[in-house]
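Here the complex is missing one protein chain, while the rest keep their positions.
For clarity, chains are labelled A and B in written order, and residue numbers in each chain start from 1.
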Amino acid sequence: MLKTIGDRILTTIPALIGVVLVSFLLTRVLPGDTAAYFAGPAATPQAIAEVKAKLGLDKPLPEQFAKYVVDLAHGDLGQSLTTGQPVLADLTSRLPASAELTLFGLILSLVIAIPLGVVAAVRQGSAVDHICRVVVTAGVSLPVFFTGLILVYVFYFILQWSPAPLGRIDVFATTPPTVTGFYLIDSLVVGDYEAFRSALSQMLLPGVTLAIFSLAPIARITRASMISALSAEFTRTAKASGLSPRRVIVTYALRNALLPVVTTLGMVFSFLLGANVLVEKVFAWPGVGSYAVEALIASDFAPVQGFVLAMAIIYVVLNLLIDLAYGVIDPRVRMSS
Amino acid sequence: MSAVQLLDVRDLTVEFATRRGVVQAVRKVDLSVGKGETIGVVGESGSGKSVTSYAVMRILDRAGRVAGGSVSFSGLDLLTASEADMRDLRGREMSMIFQNPRAALNPIRGVGRQIEDVLRQHAQAGSDDARRKAIEALTQVRIARPEERYNAYPFELSGGMCQRVVIALALACQPRLLIADEPTTGLDVTTQKAVMDLIVDLTRERGMSTILITHDLGLAAAYCDRVIVMEKGEVVESALSSTIFGNPSHAYTRKLMRATPRPGITLRDLLPEGEATPLPPPVPAGEALLSVEGLVKEYPRQGASRFMAKLFRKDVADAAPFRAVDGLSFEVRRGESVGLVGESGCGKSTTSTIVMRLLDPTAGRILFGGQDIGAIPARDFARHPLRAKIQMVFQDPTDSLNPRHTAGRAIADPILRLGGLRGGRTVRTRCEDLATLVGLPTDLLDRFPHQLSGGQKARVGIARAIALDPDLVILDEPTAALDVSVQAIVLNLLADLKAKLGMSYLFVSHDLHVVRLLCDRVIVMKTGQIVEQGSAADVIDTPRHAYTRELVAAIPHPPTS
Partner (left out) sequence: MSAPAAADGAPSGQQRPKGRFAETLSHARHIIGENPVTGLSFALFALLLLCAVFGPLLSPYDPLASDTVAALKPPSAHHWFGTDQLGRDILSRVLVATRLDMLIAILSVALVFFAGGLAGVAGVAAGFFGGWTDRIVGRVSDTIMAFPLFVLAMGIVAALGNTVTNIVITTAIINFPLYTRIVRAEANVRRNAGYVLAARLTGNSDTRIALTTILPNILPIMVVQMSLTMGYAILNAAGLSFIGLGVRPPAAEWGIMVAEGSAFIVSGEWWIALFPGLALMLAVFCFNLVGDGLRDIVDPLRRT
């Protein structure tokens, strides 16, 4: 078991190498004057030359790559021109906001999508099945930024149930002290229920936006794999042995059906980390996504590259976790070594 | 027939809603099973035999529906019983075992736990004794080291072992009726015998009634008191097993019975009466056409994790490679038909693939007409002049035809590629000749595979294989996917073609009866080696090696007429 985990961790190495290589290529090799990008739009020719020397862009490519990797190993992702801070510091301070929002959206959609998919599969052709089909088809067709805007218009402008879409917490509420960086958890830790309420009401709309977005793929795969598990031969054996419907559906069908769902989570995370950028822009959420977008608008290149690399590394780690979770559920994977 | 009926099915009709409208899969079927009686339900694919049993258990899938008739189980009307009552009966009073045992078990739950599920559902065990009773159930189906197996997952067990678990599951609550749906199809012949013996022993011991559903008339007659024959959803005959072979009353039963390979007959006896022409005279075997010397095929044992382990720890020893074929030597003479027999995993398919030159051997020589074709890489052999001289008929006729090509195009392919014939007219004429030769109506040449029946597809596959007048044709279980009546026709066709065209056959099979009918000599393989070879009659009638004796003994012996 431990060996399997070790082996799986080793297999992420090629992926990480690929990620670092691509992010290096994006910085150095593509057409256009990289130094000019890094120096910013208003830089003088001298400034550009300075940046070029400082970044070592006058050196041969392999040497540049070696320096890039060494810098990375030291956590050096460059300097942001807009904030004047090291990119790594900017990213780490903003990451909890993004992580809290993404996880909130994901959990929300899992809680809705899995039961929906299961019921739709068990009662094929029922009203729930039709609802599921509508959710799945509509969900994949909705641009996530558009969903966000509609929610803002309905719940903020018309109904006024929701606070203005500006950040993580009401400007008048006190920000909870940093424990985990997740406001919902930190405010509960210190018992500040006012802050908790405020943070929750700010998070609800962007969270729901992300949830609507990720609902579709999860519900779709749950329904499909549940249908195939329900028509599998082992389910027929369970039925022919007189097991109760609950046992047949949960212990026999659902546990097997969850395997493809876990696999799909990788794809869902890929979509979510991208959608997060758009949602953060719509709701002025102070996370890494809006940080990257602001840098893009200011033609500040280092933060964008840092953001892409950070997201890729997080995604590789998430995929690793998903695979390990899969091994826990499926004995065939667990024991294959 | 026993006076007390446990199960009584009257006028049962089952309908399926399909895209082409409602189809009656089962029509007015009568069937009864007495206490302690074992009956066999026999029929070819599409005869409705499985559907009948699903209807009895009320586990038909969504599209199916009982349209009429009655089913009573010891006085209880099963068709009107509530679903809760049915659930209580299933597994406790009547249970079922299925074809493909590995798929019939939950792949991610320990087999012991699956037996416990059934025991606890029917209140045969509580939380304190469930484990003990599950192990007991495993012991009863003669599984060695049941405590260990209790924790095993289905993928860790062999097919035969899985079927034992399924039997343990079905018998755990001591039901009165067991329905076994093709319980041994897909299992090796020795495993098949062990499983059938186990089922019979356990059900006799407990005075249970059994319904055995099978396509194999021989199997049913060997193990059952009474046999019911179904054709196209209807019961055509019901008779005692002791008399059905001697005195079949229905024409279909006679056809089925004749088509079942058995000792002491010739190929022509498989065909319906009056259709048989005399067998072509045996061809005297000529000089050696193929001679295989010291053939070895090894596969390295390794996974992705081994590579990584080696990368980081130098001390990982190289495991000995797995030898699929281990020093094989044999000969096929001109005009001869040689059977290559063995159970799954014995290396017979690997051997035929290497001889076919689709796979490279690790060591050894393959002399074909004196030339060592084993030295030519499989990759280059596709364009080699000898390619045309060794051809093959595949196991699954459906899988071996490109779904996007017509039958005619499939037959024309070797002619165009290797035959050197040009011009649409010439090729077409040759295709039509070949079709006629294999008994395929020429108007079917423009059809796609999905528009042909199983037997027709088999004929297309044979026509393609003989299109280039090969010297050697490898037959890889060519009838395994066919119904027995179609098998009879195809086997006879193969024998006729061999006589007419003077080819040699290497016939890969697991079925000794069939080998005996078609082959002059037989080679018995086990774990990559030859255990015995000789003339087909000698090896099968008087086997010398213990393994061959076991194989021969495992073939079901129906009561002979």
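Criterion: a residue touches a chain if its C-beta (ideal position, glycine included) is under 8 Å from a C-beta of that chain, and two chains touch if they have at least 3 such contacts.
Nothing here was measured: the structure is a model prediction, and the numbers come from that model.
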Omitted-chain contact residue, chosen from A:108, A:240, A:254 or A:273
A:273
Would you mind spotting which of A:53, A:66 or A:138 touches the chain that isn't drawn?
A:138
Among B:104, B:354 or B:401, choose the residue that contacts the chain missing from this document, as touch is defined above.
B:401
Since one chain isn't shown, list which residues of chain A touch it in the complete complex.
14-16, 18-19, 21-23, 26-27, 30-32, 137-138, 140-146, 149-150, 152-153, 156-157, 164-165, 269-275, 277-278, 281-282, 292-293, 296-297, 301, 304-305, 307-308, 311-312, 315-316, 319
Touching residues of chain B against the unshown chain: what are they?
18-20, 23, 25, 44-48, 50-51, 232-233, 356, 358, 379, 382-383, 387-388, 391-392, 394-396, 399-404, 410, 413-414, 417-418, 439, 441, 444, 446-448, 450-451, 453-456, 458, 461, 464, 483, 485-486, 489
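Keep this in mind: only the chains that are shown with their structure count from here on.
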Rounded Å distance between chain A and chain B, as computed from the means of their C-alpha atoms
50
With touch defined as at the start, can you tell me which chain A residues reach chain B in the complex?
3-4, 7, 10-11, 124, 231-234, 236-244, 247, 251-252, 255-256, 259, 329-332, 335-337
Going by the contact rule at the top, pick out the chain B residues touching chain A in the complex.
57, 59, 61-62, 86-92, 95-96, 98, 100, 103-109, 117-118, 121-122, 153, 155-156, 166, 169-170, 303-305, 308-309, 311-312
